[in-house]
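Let me give you the structure first, and then I'll get to my questions.
Only one protein chain is missing; all other protein chains are in place.
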Amino acid sequence: MTTSTLNITDRMEKQPPAWSRLLDLSDKALAVLLLAPAGLLLSLIIVYPVLRLVYTSFFSLSLTSGLPAEFVGLENYQLMIEDPVFWETTWNTVLITLITVPGALVVGMALALLANLPFRRQWPVRLSLLIPWALPLSFAGLIFAWFFHSEYGVVNDVLARFGIEGVIWFNSPSLAFAAICLTIIWKTSSFMALIILAGLQTIPRSLYEAADVDGAGRVRQFFEITLPLLKPAIVVALIFRTITALQTFDIPFMMTGGGPGTSTATLAMYIHQNTVSFLDLGYGSALAVVMFALSMCVTVIYLRIIRTKE
Amino acid sequence: MHKSVMVGALLSASIFGLAAPAFADTELKVYISSQHQPQVWRQVLDKFEAANPGTKVTIETGGNTSEAQAQYLNTIMSAKDASLDVLILDVIRPAQFAAAGWTSPFEGKDMSVYLPAYAEANTVDGKVVALPAFADSMFLYYRKDLLEKYGIQPPKTWDELKAAVKKINGGENNPDLQGLSFQGKAIEGAVCTFLLPYWSQGKNLVDNGKLTFDKTAAVNSLKLWKSFVDEGVSKKNIAEVATDDTRKEFQAGNVVFAVNWSYAWAQSQGKDSAVVGKVGVTRLPAVAGGEQATCLGGWEWGVSAYSKNQDAAKKLVSFLSSQEASKHMAVNGSLLPTYSPLYQDADVLKAAPWFADAKQVVETAKPRPVTPRYNEVSEVIRTTVNAVLAGVTTPEDGAAQIEARLKRILR
Partner (left out) sequence: MSQVTTSGPQSVLSGRPLRLIAAAILLVNGMFPALWILFTSLKTEAELTVKPITWLPHAPTVANYMQAFSDQPLHIFLFNSFMVALLSTCTTLLVSVLAAYALARLNLKYRGLILSAIIAVSTFPLVTLLVPLFEIMRALNLLNTWIALILPYTVLSLPVCTLMLVSFFEGIPRDLENAAMIDGCTRLGALFKVVVPLCAPGVFTAGILAFVNAWDEFLLALSFNSNPALRTLPVGIQLYQGEFAFPWPVISAALVVGIVPVAILIVIFQERVVSGLTAGGIKG
């Protein structure tokens, strides 16, 4: 960063001062102009729904009660603290996040490094990174539920070929949880890999050549060149992977429906249940606000990390 | 014709003080699932249009599963959308839709013409909130050929069923042949799984919106299903069996007895079936000393509260749930009638001979609890049934959990 700023001032000195002043002046206007489309779209599409969501969370609004909406302040939030299902689903969600985010990062990094090898044909590699991602989420859940099916599933079939007796995955909370986590890692590691691969491809070759001249080994090159230069891409991938992990819905919904019992139900499933199935819009909104708060905490931490390391 | 319409329009405009659309130009939109035979319903709508000149009815087709429909309808009804006038609803939903203020009640409708269970299913607090479209219920499907081979009568109790399975399994010696397939996955069908033996003990879950939970009956019900798994009558992985898994395995010839809805019949007699002509249907068995009971299914017609044509929409629904329409759908669409006499009707039986057997089953069907908070009741029961069958929870603990959670929902 510092070298490029130096370069700018360097060049600017050669320009007439009027030109540079004009550039400085137009910076703000340009920023407004460039950010305007995004700002307009966001405010048109998302601001009203979000505000209404937060507003609704302060009301007792359960359509099945037949009662009109009533302002109750923080009562929905208070109910939440006393609600064991809220705690169970939140705990499951946090656990899924803690397992699948690092899992997807490690697998995704490995896939990206493999995919970055000098293959003669690039598209089969690209394609195999993209297909997991292009499979509609809800159907991916159904397909993997089938893979882990105790009788008709390919997992137990492969185990049997190695002489290992299969298990009934969805009869046990821990095995069902493991099956869900494996599926999520499979589905999301390709997203990680894509972003990391794009990062790998923009690293200039000259840096490695210079390192070769200096006699740095491959492993050192990875830790001293590749990883630091990949960091921005990795952080972006991590932010969104974490947010989507906190919103995990389709895969457990399709694979187990939260079972056995409620042992694999997530917060997003609980929100869906309250708003769509139970029509308890007040409570559902409050849950969504809590999920937003959770996600924002994580995001802020990530953004801090990028800023301090810069 | 045109003159009278004009006069009518002027009259209504002056009476209501607004420029109401002329009555003759009424347009109604009906929401139907795309696999509930919209093309056959279209014929019924054509008849209605012919009898009501000036009224035009269009169909909007929606998703096929009950969940997909609820997802869509919840959004547009929450937004108070007026685009739909008449809605088809799963039998478990009218109470919820009425409480949310999404449907309009039918005043002074005589419900005694329908199968008795449908009067109960569509009445909330003494108000009729929807009218039946077509019937369905859970049946006990069985392999006629195997039962005949071993000289067994269709079982009347669950104990008889167990004995029959043991006899057949002993003779067939086929490890792939399951005795009984039912729904143990945490889906809506698992609620019926729980209720079948519970009802059979003469107990009700909800009466007039109040919880009438009988814990002993609940424990017995859960114990019964668990015993099928433990004694090898049903598969060990029954907790992952959904409705269509039961249908596929029965159709493949791997199941002696199966608990399933009526849709499985047509497919079991289809080209891909290994059991064509070998299938019988009968009432679901009772617990020892109990009565035979089954779970009511089917779909209902409701009128959207946001419809701008309330009277016309109600007139249409009355027609759609008339005996004439029910017969048309039975003959041309193989949908089970909601009128008892139609099960003996010559035209109906000619088109669908198996309806003769279906009548005795449908007549013993009971509706699942009629309450606006049914979805919460369902969630509690289905997850517990699933947990008990997976072996994660004991029947006793399961029943206690159901009781505790239902008490909170139905205070």
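Order of writing sets the chain letters: A and B. Residues in each chain are counted from 1.
Assume a contact is a pair of C-beta atoms (placed from the backbone, for glycine too) under 8 Å apart; a residue touches a chain by one contact, two chains touch by 3 or more.
Keep in mind it's a predicted model, so treat the numbers as computed, not measured.
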Partner chains on view for the chain not depicted: A, B
Absent-chain contact - pick from A:80, A:115, A:181 or A:251: A:115
Contact partner of the left-out chain, one of B:25, B:46 or B:81: B:81
Residue in contact with the excluded chain [from A:104, A:168 or A:268]: A:268
Footprint left on chain A by the chain that the document does not show: 3-5, 7-8, 11, 15, 27-28, 30-31, 34-35, 37-38, 41-42, 44-46, 48-50, 52-53, 111, 113-119, 122-140, 143-144, 146-147, 151-154, 157, 160, 186, 190-191, 194-195, 197-209, 212, 218-219, 221-222, 225-226, 229, 232-233, 235-236, 239-240, 243, 246-247, 249, 268, 271-272, 275-276, 284-285, 288, 291-292, 295-296, 299-300, 303, 307
Contact set of chain B toward the excluded chain (per top definition): 33-36, 60-66, 68, 71-72, 75-76, 78-79, 81, 83, 176, 242-244, 247-249, 251-252, 254, 261, 263, 267, 272, 274
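Definition applied: only the chains that are shown with their structure count from here on.
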Chain A partner contacts - residues on chain B that touch it in the complex: 70-71, 74, 78, 96, 99-101, 185-187, 235-237, 239-240, 372-373, 375-376, 379, 383-384, 386-387, 390-393
Complex contact set, residues of chain A against chain B: 63-66, 149-151, 168, 170-173, 256-263, 273, 276-279, 281
